[in-house]
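Dropping a structure here in C-alpha cells format, bear with me for questions.
The complex is shown incomplete by one protein chain, all other protein chains being positioned as in the whole.
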Amino acid sequence: MNNEKGMSEIVKAITSLVAASIMVFGINITFYGHLTPGGGFAGGLILAFLFILYYLAYGGDEELAKLPFKVNHILDSAGAIGFLFIGTLGIHFGGRFLYNFMKGGKAFHLLSGGIIPLENIAICIKVGASIFLVFTVLAVFRREK
Amino acid sequence: MNILPLFVTIPLAGAFVVSLFDFIKDEKKKNISTNIFASLAGLVLLVISIKVIGSAGVYSMGKWKLPEGIVLVLDPFSGPILLITNLISFICILFSFDYMSGYNGREKYYSLFFLMVAGMNGLVLTGDIFNLYVFLEIASVASYALVGFGTMREEIEATFKYMVLSSVATAFMLLGVAFIYGFTFNLNMVSVAKALGSMEAPVGVYVALGLFIIGFSIKSALIPFHAWLPDAHPSAPAPISAMLSSVVIKTVGMYSLIRICYVVFGMNTGQVPEVLRVLGILSMMLGVLLALGQWDFKRLLAYHSVSQMGYIALGFGLGTPLGVIGGIYHLLNHSVFKSLLFLNSGAVYYRTGTRDLKEMGGLGKKMPVTGATSMIASMSIAGIPPFNGFWSKLIIIMACIKSSHPWLAFWAVLGSILTLASFLKVQRYGFLGKVKDSLRNVKEAPFMMQVSMITLALLCLAMGGLMLPGLYDLIFVPAAGIILDQAQYLKLVLGN
Amino acid sequence: MIELLLILCIVAAIIAIESKNLLSSIISLGGVGFSLAIIMLFLSAPDVAFVQILVEVVMLIILIRATINRDVTEVKCKREFFGMIFGMALVTVLLGILLMGIQTLPEFGTALVNASAESVPAKYYIENGLAQTGSANIVTGVLLDYRAYDTLGEATVLFTAIIGAIAILRKKKTNE
Partner (left out) sequence: MNVPIIYTLCMILFSVGIYGIVTKKNVVKIILSILIMENALNLFILMIGYRKDGIAPIVQPGMDAAGFAASSVDPLTQAMVLTSIVIGLSMIALMVAIAIRLYERFGTFDISEIKDLKE
C-alpha cells in the first residue's frame, strides 16, 4: 500500500478548483430560495456535498474519525433551534407561532420574503450539518471496527 | 388557547438542547444534568396539559385562516389523550434516572424521547391530515431509534422488523392522503370533511379509507397486523417499552384511526365500525391466547397490549356513545396499568437481570413495592373491582349488550377471564412463592423507580373515580359527542 | 414522454430488486431516481426535481458506503417459490384495488382548472402568494410561510433520524 490517501492528484486539484464555486452556488441557492428554485434544503445539501467531496478526494477516513463531531453537532442543533426561535419570535411580534413578522419590501428582492430567507438559512445550516454528520458517523464506525 | 403550540415547541426545544449535553465530558455530571433538564421539561409539559383539560379551542399557525393555513385543534377527544401522554412520559422520565444507568449516551436517549413526545403531542393536536403524517413520522422515527437503543442483537433485529412494517404503514397513509387530496384539493380536516360530505363518495374515497385503516391497524398492532409488536416492545429499554405500549400505539394508531375515519370521513356507522369490531375481537382473543404461552415477562405483556388494543377497538367499533366512552376510558386506563406493568418488569430486570418468569420467584418478599404495585396492575388489567380496568371493561361489555351484540359481550368476558389466568401465572411464578437461591441478594428497586411505580399504582385506584357523574360528564360525554357527531367538530373549528 | 420515462423507471426498479449484485441494484436505483427527476421537470416542478437529484446522490453515496467493503456484494439466497407466489398474489390484489381507486380520480392534468380560491387553498396560494408572503417562488412561500409548521416537522424528522443514527452507531455498547 502506498502512503498516498484518497484519489489521484488530478481529482484533488479539480476539487480545490471547484470548491469555491460549489460553495457560492450553495449559498446562492439558499439565499434566493424564495425567488428562484431551490431553498434551504437544497442549499444545505450542496454545502454538505462540498465537504463530502473533499473527504472523498483526500481520503480522510482517519482524519474524519479523529475530528470530533462537535462543530457539526452544534450546528445541527443550532439550525433546528434557530428555526424554532424564528417561529417563537412570531409570537412576540405578531401573536402567533411562525408568524411572518418582517413582511414588506419590494417584490423580487432579497428582503421581500420577511422571515423566509432567515428560515432558509437556518434550514441550510441544519441540513448541511446533518448530512455531513451521517458521513462522519459512518466513517467513525468503519474506523472503529 | 395561546398555550397550544407550547405542547410541540417545549419538547422540541428540549430535544434540541439536551442533545448538546454531549459535550459534558464527565459521565456522572452529564447524567445528573440531563436528568434534571429532562424532568423539568417533562414537568412543565405535564402542568400545561393539566391546565388545558376540559377546555377546547383552535390556534391558527402564523395567523393563516382556514383553509390555507394549519390549525391546532384542542377538542374534548384530544384533551384526555394529551394529558395521559404527558403524564406517562413524565413518569417514564423519572423511572429512567436509574434504569438508564446501564446504557451510555443518555443525552441522545432523552433527545429521542422528547422528539417522540413532540411527535405525539403534535399529531394529537393537529387539524390537518398531512401535518398528522409529518408528526406521526417524527414519533415513529424516534421510536425506531429508541427500540434499538441498546444496539445488541435482539434489539437491532426487532427494530429493523418494526421499521420495515411501520414504513409500509406510513406509506399507505401517505397514499391515502394523496387520494384525499386528489378528490377534495384540501388538506385540513374540516374542509376535507365538508367536501366529502357534499359529494357522492366515489370508489377512490373508499380505497383511501381502506389504506388508512390498514396503515393505522399496523401502527396500533391489531391482529393480523401485529407481527412487529411482540418483538419491538420487549426489546426496548423498560421506560420505552412502557411508552410504546401505553401511549405510542394509542396515539399513533388508534387515535389517528378514529380521528380520520370517524371525524374526517364521518363513517361512524356501517362498515368501518364493523371492520373495527372484527379486528378488535380477533386481537382480543388471539392476543390473550398467545400471551398465555409466554414465559418472557415483557413479551407476555406485549401480547397483552395486542389483546387490550382489541378491547379498545371493540369499544370504538360499537359506534354507540356508550361504546365509544368505554373505548376512550379503556384507552386511558390501559395507558396507566400497562406502563406500570412494564416499569415493574424493568425494576425486576434492573435488580435481577432476567426477564424469564421461570427464573423468578418470591420477588414480592424481596421487592415489596414492586410486588405490591404489580399486584395492583395485574388486578387492574384483569378487570377486578375496584381497580380502573374493571370499570372500563364493564362499560364496554354493557355497551355490547345494549347495542344487541350479546356474543361480543361473551367474548369480552372470556378474554377478561383468560387475562386473569395469565396474570395469575405472572404473580404465581414471579412474585409469590418461595424465594429462589439465586435471588437471595436482590434488593428493592431504587427510590425514583419506587416513586414512579407508586404514582402509577395510585392512579390505577384513582382512575376508577372517573366514573363519578361530574367527571364522567366533563370528560367522556363531550368526547363521545365529538367522535360521533361530525357537526360538533365542524362547529368547534369553524366557530359557528 | 412521461409514460416512456415511467416505463424506464419500472424496468429499472425491477432490475434493482431482482439483480443478484447489490452494487448494480443500487446503481439501477439511481436510474429510477434520476428518471423521476426528469419526469418532475416535465411536470413543471423544478424545485422538487432539484431536491430529488440532490437527495438521490446522497442516498447513492450512503447506500454504496454502507454496502461496499462488506464482504458480500452478491445475493446468494435462493428464491422461495411460495414466497414469490404469495408476494405476487398480494401485490396483484393491492394493485387491483388501487387501480379501482385511481379511475375515479379527476383526469390527469385537470387540477385547479375549475377551482375557486375560497375552497381550494392551492388556488389561493397562486393568486395571493406573492402579495402575502413576498416570495416569488410560491412553493417556498407555501413551505415556509403558509405551512411553515410542516417544514418545522420535516426538519425535526431529519434531526431525529440523525440523532437516531448516531445513537445506533455510538461507540460504547451497553454495560451488559
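Chains here go by letter, A, B and C, matching the order in which they are written, and residues are numbered from 1 within each.
By definition in this document, contacts are C-beta pairs under 8 Å (C-beta built on N, C-alpha and C of every residue); 3 or more make two chains touch, one makes a residue touch a chain.
Just so we're clear, the structure is a prediction, and the values are computed from it rather than from any experiment.
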Going by the stated contact criterion, tell me the shown chains that border the hidden chain.
A, B, C
Could you tell which one of B:F90, B:F130 or B:F476 touches the chain left off the display?
B:F130
Those residues of chain B that touch the unshown chain are 130, 134, 137, 141, 144-145, 148, 151-154, 156-160, 163-164, 167-168, 171, 174-175, 178, 181-182, 185, 187, 231, 235
Spell out, residue by residue, where the missing chain touches chain C.
2-3, 6-7, 9-10, 13-14, 16-17, 22, 25-26, 29, 32-33, 36, 39-40, 43-48, 51-52, 55, 58-59, 62-63, 66-67, 70, 72, 75-77, 80, 83-84, 86-88, 90-91, 94-95, 98-99, 102-103, 105, 107-113, 121-123, 125-127, 129-130, 136-139, 141-143, 147, 150-151, 153-155, 157-158, 160-162, 164-165, 168-169
Positions on chain A contacted by the hidden chain, ascending:
35-37, 41, 107-108, 134, 137-138, 141, 145
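Here is the rule we go by: only the chains that are shown with their structure count from here on.
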Per the centroid of Cα atoms for each chain, what is the distance between chain A and chain C, given in Å?
21
Between chain A and chain B, what distance separates the C-alpha centroids? Give it in angstrom.
37
Give me the residues of chain A that touch two or more other chains.
77, 80, 84, 87, 97-98, 100
Among the residues of chain B, pick out those that touch two or more other chains and give their numbers.
12, 16, 19, 61-62
Which of the residues in chain A come into contact with chain C in the complex?
33-39, 41-42, 45-46, 48-49, 52, 76-77, 79-80, 83-84, 87, 97-98, 100, 103-105, 107-108, 112-116, 119-120, 123, 126-127, 130-131, 133-135, 137-138, 140-142, 144
Contacts from chain C onto chain A in the complex sit at residues 46-47, 50-51, 54-55, 57-58, 61-62, 65-66, 69, 130, 132-137, 140-141, 143-145, 148-149, 151-152, 155-156, 158-159, 162, 165-166, 169, 171
Residue numbers on chain A that touch chain B, as the complex places them:
70, 73-74, 77, 80-81, 84, 87-88, 90-91, 94-100
